[in-house]
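Note that one protein chain of the assembly has been removed; the remaining protein chains are unaltered in position.
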Amino acid sequence: MKPRETTMEVGELKRPRRWHILVFLLPALAVYTAVMILPLIETLRQSFYNTVDGQYTFVGLGNFKVLFGDPRWAADFWNALRNNFVFFLIHMAVQNPIGIALAAMLSIPKLRFSAFYRTAIFLPTLLSFVIVGFIWKLILSPIWGVAPYLMDLVGMKWLFAPWLGRPDSALIAVSLISVWQYVGIPMMLIYAALLNIPDEVIEAAELDGVTGWSQFWKIKLPLILPAIGIVSILTFVGNFNAFDLIYTVQGALAGPDGSTDILGTLLYRTFFGFQLQLGDRSMGATIAAIMFLIILAGVSLYLFVIQRRMRRYQF
Amino acid sequence: MSKARTSFARTGAVHFALIAYTLVALFPVFLTIANSFKSRNAIFREPLAIPTTESFSLIGYETVLKQGDFIGYFQNSVVVTVVSIALVLLFGAMAAFALSEYRFRGNTLMGLYLALGIMIPIRLGTVAILQGMVATNLVNTLTALILVYTAQGLPLAVFILSEFMRTVSDDLKNAGRVDGLSEYAIFFRLVLPLVRPAMATVAVFTMIPIWNDLWFPLILAPAETTKTVTLGSQIFIGQFVTNWNAVLSALSLAIFPVLVLYVIFSRQLIRGITAGAVK
């Protein structure tokens, strides 16, 4: 374990042109730029254009002014942003701690059935949104619902409510469905990081009498902090791009009364249209641009501030 | 003795917690599969019941197999998923190595550039992508899908892999250099095997959105010969009447190939770790 060395700088002097760097980067850069970046730029460019009097013209920041200035657009946008933060906070508070706890338990050496647990817990993550949406609507349905039935068995039926249909509980319910589906992702990443910790470190800790929970808190947790950092930033990015689950469970209008509308659903509805609402590529691209800036801010914060300060250990 | 007992109790508690969560994770999956074997009425009348002789029905599976070439759809899905994962892993690991190993001007910027892709949903580029595919005559080919999925998977792969590659010991690489290994050999022979767990993780993350994607198959390759399973299943989702038997059956069937891929990759994960322990 030691900080990164400066040997490479010596190498730099010896080999002024390091073609291999280009070779390593080129395939990824080529595919990624051609198939993803250029089309996305083409789309984002539309956020500066709109149709004025039947003419498609450059409007500068006009679309952004509409998004934040028009009371209806602004109301929709802030509602979606607020819901999105709630969505994200629920993931951070529920999904990631559960994921870390599961990974910690699974990484206990010689734990029996651990492969089975790991696969079983990851299974929901493999499912398509269609299944997840269908089955949870069925489980939470007040009519055939499995949930009311099970709650009845333990005498808690009175606690049951049509959660997905109530404006005050729908967002929480959908967020928890999403947590259920995606808990496998933090689990996998943390699990990989925990397994990466060399046995010597653990053995040394055990010799010092650090075991069990205190071992986890004092030894392992600091070592997996970078992984937790990745998990957090991936959750952030994933949540602010999320769309499919809410679309399948709550519909394109993200009801009831827009209470589950997040940026992703607002964006798709605007960009691609819905029913009689025509797709508005200009305003859609505008929302996409704002989302991009929000996510970029988060990722930059991570890359330039958190990641730089985080201590990394090499094994 | 007492220590053994506490550890026994602790193991018991761990198993209890894991079993409890496993139930939470599996119960809805179990419901899905159980209901795929039931008649439509039984699905809604008693969703919780396991199929009985009375409610047992293969109608969903029959409908699925009758409607279209589902075996072919499966093949398409597998080809697209596997080839895309392979490309994402190879290209992604190479780029991640370049970013984490070498200091060059614009390194951080390059990292940020490659991460841009996880910040905007690629679906927004649909029209331009489709125009590109039309221009290059790739519409209704699996290549179109593979290209899109490779591009879509790369940002996350680079992001995760470069993080893990930073944990690979410099001493090891420098020892390799002293032994006269080329940079390529260092990458392929020394570094790649060590980040195998991370590669497996990336493979799994890449696989899921590809396998379950409906949008790009619908736009880029809707032809009968290039349909994927997910696209094939949506035929049962109607405007007013959805054939839940068929949807559940098709999607239950679709779980198994990804599950197999997942098990393969998670084996790699374990193997990579044991290999790492011997290093």
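Letters A and B mark the chains in the order given here, with residues in each chain numbered from 1 onward.
The criterion applied here is as follows: a contact is a pair of C-beta atoms (placed from the backbone, for glycine too) under 8 Å apart; a residue touches a chain by one contact, two chains touch by 3 or more.
Following the convention adopted for this analysis, contacts and distances are computed from a predicted model.
Looking at UniProt, which of "Fumarate reductase iron-sulfur subunit", "Probable sugar-binding periplasmic protein", "Fe-S cluster assembly protein SufD" or "Transketolase" names the chain that isn't shown?
Not shown, but named in UniProt as "Probable sugar-binding periplasmic protein".
Indicate each shown chain that the hidden chain touches within the full complex.
Across all of the complex, the chain we cannot see touches A, B.
Check the options A:P198, A:G258 or A:G298 and report the residue that touches the missing chain.
A:G258
Could you list which residues of chain B touch the chain missing from the display?
These residues touch the chain not displayed: 40-41, 44-45, 67, 75-76, 79-80, 82-83, 86, 126-127, 130-131, 133-134, 137, 139-143, 146, 214-215, 218-219, 222-226, 234-242, 244, 268.
For chain A, which residues reach the chain that was dropped from this view?
Counting over the whole complex, chain A touches the hidden chain at residues 72-73, 137, 140-145, 161-167, 247, 251-253, 255-258, 272-280, 283.
Throughout what follows, only the chains that are shown with their structure count from here on.
How many angstrom lie between the centres of chain A and chain B, each centre taken as the mean Cα position?
That pair's centroid distance is 15 Å.
Which positions of chain B touch chain A when the two form their complex?
10-11, 14-15, 17-18, 21-22, 24-26, 28-29, 31-32, 35, 44-48, 87, 90-92, 94-95, 97-99, 101-104, 108, 110-112, 114-129, 132, 147-148, 150-152, 154-156, 158-160, 163-164, 166-170, 174, 177, 182-184, 187, 197-198, 200-201, 204-205, 208, 211-212, 214, 230, 233-234, 237, 244, 247-248, 251-252, 254-255, 258-259, 262-263, 266, 269-270, 273, 276-277
Could you please specify the touching residues of chain A with respect to chain B in the complex?
For this pair, the touching residues of chain A are 4-5, 7-9, 11-12, 18, 20-21, 23-25, 27-29, 31-32, 34-40, 42-44, 98, 101-102, 105-106, 108, 111-113, 115-132, 134-136, 138-139, 144-146, 149, 180, 183, 185, 188-189, 192, 195-196, 198-199, 212, 226-227, 230, 234, 237, 241, 243, 264, 267-268, 271, 284-285, 288, 291-292, 295-296, 299-300, 303-304, 312-315.
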